[in-house]
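With one protein chain removed, the remaining protein chains of the complex are shown where they sit.
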Amino acid sequence: MNSVALPAIVGLSSGLLLFLLASGLTLTFGVMGIVNFAHGGFFMIGAYTAFELTSGDGGLGVAQFAMGVVAAAVVTAAIGLVLERLVFARLYATSPIYTLLATYALLLMAQGAVVMKWGRLPQSAPLPDGLSGSVDLGSLSVPVYNLVCIAVAAVVAVGLFAVVYRTRLGLEARAIAMDRSMASALGIRFRLVYAVLFTLGVFLAGLAGAMQAPLTQLTPSLAHAYVVMGFAIVVIGGLGSVTGTLVASLVVGVTNAFAVSFAPDISGYAVYAVLVVVLVVWPGGLLSRGAPVVDLH
Amino acid sequence: MSDNAIELHAVDKQYGETYALRDVELTVQTGEIRGLIGPNGAGKTTLSAGIAGEVPFTRGRVRLLGHDTTRWNARRVARLGVGRSFQVAQVFDELSVEQNVALAAEVAGLSPLRAVLSRRWSPDLSHLERVGLLGRREVPAGELAQADRKLLELAMVLVGEPRVVVLDEPTAGMSSQEAEECAELLRELAAEQELTLLITEHNMNVMFRLAHSITVLVGGEVLLTGAPEQVRTDRRLAEVYFGSDAEEEEATR
Partner (left out) sequence: MSTFTERLRRHGGTIGLIVIVLLLDVLALSQAGGSVERQLFVGNVMIQVIFVGSVGYLYRIVGVASFGQAIFYGGAAYTVGLAAPHVGSSTLLLLIGVGAATIAAAVVGLFIFRVPGLSFAILTLALGESLFVLARRERWTGGDTGLFGFGAGRLFGLDISTPGAFVASMVVFTSLGMLLLWWLEYSRFGVVLRAIRSSDRRAAALGAGIRTYRYAGFVVAGAVSGVCGSLYALLWNLVSPDILQWSTSGDPIIMTLIGGMGSIVGPVIGCVAFLYLVDIASAITDQWELWVGTILLVVILAAPRGVVGLVDDAVSRVLRRKEEAHRVR
């Protein structure tokens, strides 16, 4: 029992962080119709910014760490907003291929910028002293930080669902996703919705990166690795479905954690095996009932 | 029974809660020219698309040329011998007029393996000649005027020697002269090749002159089916198109 519970908890925590990352991809795709390859770049920027803000001599307090994480997410979001206005706004009307390539270009630039500032060698982001130990839950010894990640990510996720399903903005976003021409006839504020939604997605990616940072080796290839993972999740869950993304993120997180524990040889491509199996059985993704659907649900 | 080219039984098409088509019954005999009319949004395009296999009906049965084609997709329906023309002519813009027709004639039975082995098409250009486009065979289809695109599309449909043709507004975008010529052409071709036609049209002159019988579709349901004269003088038709002002109009004539 013990040997299952730990990977389950680790899987839950990484799955929820993955959800924060992947939700941005789903929103951009479902609402703006954009396949954003640069999204992994935002994750990477969040991770490295948090690293920059929290590393240094002396001990790291929890409050300081928290502020660093939040600041990293905010900085990433700011960069995202600027890019949205400058670059992405010009891509909304073009073909998916060009968007893909433009965003790939951005990914390369982000990687280049990171290499310029921090080099290619792996870095380690520190955990604050207060969160670095383990806590005993019954007979189980669970790393504190994983529990913190679960808590924070869960709260943020709930907040995201609230925004999508309970706010005026979310309603307009869902309307656009469902029927673009009708939405424009209804006078929905496209530019505002796009800008806010995009920035929100980037904020979440940056936050995920910042929180993941102490758990992973930081290298510029993070951007690329996580964008691939993000897309795999989005496809598994069903393109455009936020709920599907959540389910898929948890499936991927838990699968990865179990693979690492029990079958480390295949842990590198456990996710992709899941992707292949899912696509064979449900061609549109888990939550699309067999037929490919592109709307936000 | 086997004399019927098209049979629809209890056909529904739902989009979510809305019914685009409800309980449609339709029977078209072999060799018949059936017109399909109705106000905008009545479901004519949905009906045509569904018969051609482009859109699945929610409920009901479809029989074409003696086969149950209810669940068939557009490709299978086409291979059965059903031709299709669209409201906005769908031709291959990047290819020449001649290539368009050649492809139309050969693509259905052409496997990729055979296709990769040769460059030559051997098109039957008689249909191009019939619609008057032979002189422009090298022109890229994208450069043709709208009316000519429709004629090209017609040639492409006919070269496949279909037995049934579903046409969506064949004279849309044509001048009245062009429309009359097109209608005449359709009538001739249908007679020569014993075609069954299902034609959706807004041009009433063309419709009443060309069709053997007409079905009126309103709000997704069949209002009536009958001979052109019958339909034209039916009270309900006037109401549907013009509202009850029609009665006043009649009175003041």
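Think of it as A and B in the order they're written, each chain with its own count starting at 1.
Rule of thumb we're sticking to: a contact is a pair of C-beta atoms (placed from the backbone, for glycine too) under 8 Å apart; a residue touches a chain by one contact, two chains touch by 3 or more.
Keep in mind that what you see is a predicted model, and the values were worked out from it rather than measured.
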Which one touches the absent chain: A:22, A:77, A:157 or A:271?
A:271
Looking at the full complex, which residue from B:91, B:172 or B:186 touches the chain that isn't shown here?
B:91
Option from A:36, A:76, A:111 or A:255 whose C-beta touches the chain left out
A:111
Touch with the omitted chain, as defined above, among A:200, A:232, A:254 or A:287
A:232
Even though one chain is not shown, chain B touches it at residues 52, 54, 73-75, 78-79, 83-84, 86, 90-95, 99, 103-104, 106-121, 153, 156, 160
Sites on chain A contacted by the missing partner chain, in the whole complex
35, 87, 90, 94, 96-98, 100-102, 104-113, 115-116, 220, 224, 228, 231-232, 234-235, 239, 265, 268-269, 271-273, 275-276, 279-280, 283-285, 292
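FYI, only the chains that are shown with their structure count from here on.
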Between chain A and chain B, what distance separates the C-alpha centroids? Give it in angstrom.
49
